[in-house]
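Below is one structure, written out as structure tokens, with a few remarks after it.
Every protein chain except one is present and positioned as in the full complex.
Moving on, here comes chain A:
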């Protein structure tokens, strides 16, 4: 964090006055959630270095859980202190915004991460290997799949406890991402949370080559999109002479005309603004998984270890949508008439594309990946509303959706056969007869994805569609509802498959998880039902948190 701030101030001050570098002023208290998480990540690295292998698992789990809980407490403290509403402000010399949306999203990300850490730490699902309980992650990530080194590592009972600090680093980046208040901080945060995710994707214990392939693809395409984002930032700097959100917004609104001599040729050039804006937008849409920047999603979701997939699908989406909201509402509100039609198009193809392609999927993780794409489209409909209701509905939807997603992927980790998780849908046939509880829980998540009343999915979808309709995007809502209908088909199809098909004789068995995964699933179900049955309190909370600081 301090790193990011320093870079930022170097960048801006170097342009203005190269001869003196002022010491940055940092409000540590207001940044405490991020600082706690990043500090714990560093502690985690030290744990890897100094604590004996046997005790690392417990130590890492302890550090992660305590850090995430403490950071969440810090968020609550800040919100209770009024930083979400009346005292909302820009901290760390303009690099970080501390306001309602930032705190709401940070809180959501921290809770999601906490639950995700439970699934990361699960050690009862995989069969015991050489007397050692193992988790979903490779024994030794650096060993060649199937090679002698790997076998030795498995035999020695190694586990990759590095996943915990990696998750904490990712969470640190995600916390900054939606609160970044200038483009460079945004970029740094993006890299801080992306790099650990690339590594996490490669760490699957089973089907390691698929996992590594997923990681490489994610890394290549992620780097590609980062390049676009960075180039877009450069163009916007050229246009505005600053990377600060409010500074750019001022130039867009035509309030500032003090031309920097070096940029006299480019400042105020709308072509730079439009092209740069579109490129930055593209970088965020990639993380969201919007069509046509979505193609990494199915492959990576399928290949990554399932707990990582759940974490990624939930937390990344929250962080990326937060950043997108801030970009569109703080930096580019003056350009609304330029970006709204384009975003309309993106939302439409995302909703329809995700829903339609999901219809023919046969792998449950890929199915959920396409489902996440369709949901990205639904959320985009709320983003496009450009009203306060739009912001709060998106915040609510993100909170609701992320717990459903986490829960659903946690259930996927339970259904296993000899080859590990049995993700092919045909193997799920008749699951409801063998394991009624697990199937029923999964059915609840599917109904929530489909947006059936009394689940959080309905409340969220209703909120975003209502906001979009009020914001003048009626046709978008119609397409959204049609996509929901298509999407309902494949969700319900899985339910039919689970409850009304004959079980296969070679079907998978349902592993009995430890309290860790059980509680993750239970929290998912509880949040899904509570937000579905009594959404009003949380909608109110989201609408209180719905104002961006500038």
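Structure notes:
One rule holds for everything that comes next: a contact is a pair of C-beta atoms (placed from the backbone, for glycine too) under 8 Å apart; a residue touches a chain by one contact, two chains touch by 3 or more; residues count from 1.
Following the convention adopted for this analysis, contacts and distances are computed from a predicted model.
Name of the non-displayed chain as stated in its UniProt record, restricted to "FeS assembly ATPase SufC", "Ribose transport system ATP-binding protein", "RNA polymerase sigma factor" or "NADH-quinone oxidoreductase subunit L": "NADH-quinone oxidoreductase subunit L". In the complete complex, the residue from A:70, A:195 or A:221 that touches the missing chain is A:221.
Considering A:145, A:341 or A:436, the position touching the chain not shown turns out to be A:341 (whole complex). Listed residues A:98, A:281 or A:542: the one in touch with the omitted chain is A:281.
When you scan A:184, A:304 or A:357 for touch with the missing chain, the hit is A:357.
Remark: the residues of chain A touching the chain excluded from display are 216-217, 220-221, 224-225, 228, 270-271, 274-275, 277-279, 281-282, 286, 291-293, 295-296, 298-299, 337-339, 341-342, 345-346, 353, 356-361, 486, 489.
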